[in-house]
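Only one protein chain is missing from this complex, and each of the others stays in its spot.
On to subunit A.
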Amino acid sequence: MSIFNKAALVAMGLTLAACSNNDMFGGEDQYNSGNSGATAEAGSVDDPTSIAHFQQVVGDRVLFEVDQSTLSEQGRLTVLSQANWLMANPEYTAVIEGHADEQGTREYNLALGARRASAVRELMVAQGVAGNRLRTVSYGKERPIEICSEESCYAQNRRAVTVLAAGLTG
């Protein structure tokens, strides 16, 4: 599962790096390095049952405002699409990871990330995804994907990411 998650993160990083103009430290190279492996394992983006499709077409993440755990309208639509995808692909379970930016104390950010992950989970369950297929975890500020100390990076780090796990029954 951990190798799989890494592959998923690599793929997610790629899509993000494209829209980040603050990535001064060659993050794209790093993200690119593992990408071919991820797509090969996960199947083509064009295959709607593939993880790559979930990540890049459905969208595996939602972003939050500073100190907020309420889903934006766009975030809500993304989560609804994730829920529909999960219902169409019942062989997958998911861990929803909540994250915060670095502007906060460690403990508070852990609790805030948990709120964010939970907001995503609750909407999915309301949409009909079985609760036992969805776990939540918070990483607080421990796992930033963008590392500058500017709002452009913080905005990408205040996120909840739905990480799929294949072959595990809920």
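By definition in this document, a residue touches a chain if its C-beta (ideal position, glycine included) is under 8 Å from a C-beta of that chain, and two chains touch if they have at least 3 such contacts; residues count from 1.
The working rule: contacts and distances are computed from a predicted model.
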Can you tell which of "Serine/threonine-protein kinase RsbT", "Tol-Pal system protein TolB", "Ribose ABC transporter ATP-binding protein" or "Potassium-transporting ATPase KdpC subunit" UniProt lists for the chain that's not drawn?
"Tol-Pal system protein TolB"
Among A:51, A:94 or A:112, contact with the omitted chain is made only by A:112
List the residues of subunit A that touch the chain left out of this view.
24-25, 27, 69, 95, 102-108, 110-112, 114-115, 117-119, 121-122, 135-139, 142-149
